[in-house]
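Missing here is one protein chain; the remaining ones are kept as they sit in the complex.
== subunit A ==
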Amino acid sequence: MGFFLPISGSVSQAVVHPNVIFNVCDSYVRRNDNVERVIGTLLGHYDAKTNRLEVTNSYAVPHNVQQSTGQVLLDVEFHRAMIELHARVNPKEIVIGWYSTGDGIVPASSLIHEFYAKEMGMNISAPLHLTFDVEFKDTDNLVRAWVGRSLDFGVSSLARRRELEKKEAVKSGKEEKKEQHQNEDEDEDDEDEDMGMSSACFQEIACVTNFELAERVGFDALSATKTEKNAENSSAVEGLKKTVEKIEKLLDECKIRAEENGGESSSIVVGNSRVGRQVAEVLRATPQLTNDQFARVFGESGRDCMMVSYVANVAKVQLQLAEKLNTASFLV
């Protein structure tokens, strides 16, 4: 039934953005009592230049598993309504796959995968599946990305016909959730039947995390369980101090490394030319100024700074004066 394009290696990497991680963890924390894992839809876009899938957003989709039969019931109506709502805010983000907690692929995964493949149509080659290991069984691979491919080469025409039939069935019973569920049931029943010919095969692809946004707003605040944010500890100069301290420590480390290598000739590490070139580039980028030039450029900036500070403070004092004298309502 699912008709994935059988192109191998079309997506080389999945880039996971921090809000997806936050969202998944949050939905896991908020899961229902009797549920062991949560699943949801991934939104994002495909970068054709770099062959990367950028996963920028996500939302949880309620589902339940029937223990007796192993069937997975996905709330399709919820999923579709959410897509619509999301599209109104950010139409550029499209459905690119789905996530689930737990490590690795479980048998039910292929069923859900089929569903997403169908939902996505021909947008991108194959849906992406991310698994989040919330139990920390394998700390090296907490988030894993998979691309599922269908193995149903020979039966595609049959599958397509079934697809059409299904679509009609879905259309007729669109409004009612229960019927949707039934459709899902049917899907899975069919699935059981054709298991042999249309089960998706999962291939793991590289998964990297892009924490740029998280770092911009403050990584420490986002990774600690509790951070107080007030005027004292978030002042700009304090932050600068911390940054400089960090750099100093890094420089110290460099020094130690360099001395270690210089001291004992026997243990010289083979130079890494790439790092070397980068260091050289950075050094070259530093402008070479004479003392005069330096004093002029920086002196001027310094004076500008003082001037602006002065203006800002004059404005502020004006306001305070006006308040003290109770003349806020009159001409300055």
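By definition in this document, a residue touches a chain if its C-beta (ideal position, glycine included) is under 8 Å from a C-beta of that chain, and two chains touch if they have at least 3 such contacts; residues count from 1.
The rule is simple: contacts and distances are computed from a predicted model.
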Complex member absent from the view - protein name from UniProt, among "Eukaryotic translation initiation factor 3 subunit H", "Magnesium transporter", "DEAD (Asp-Glu-Ala-Asp) box polypeptide" or "Piso0_004814 protein": "Eukaryotic translation initiation factor 3 subunit H"
Option from A:Ile256, A:Val279 or A:Cys305 whose C-beta touches the chain left out: A:Cys305
Absent-chain contact - pick from A:Asn23, A:Gln71, A:Ser110 or A:Thr131: A:Asn23
Touch residues of subunit A, complete complex, unshown partner: 17-19, 21-23, 25-32, 56-57, 59-62, 75, 78, 81-82, 85, 88-92, 132, 134, 136, 139-140, 142-143, 208-209, 211-219, 221-231, 234-237, 239-240, 242-244, 246-247, 249-250, 253, 294, 298, 301-302, 304-306, 308-309, 311-313, 315-316, 319-320, 322-324, 326, 328-332
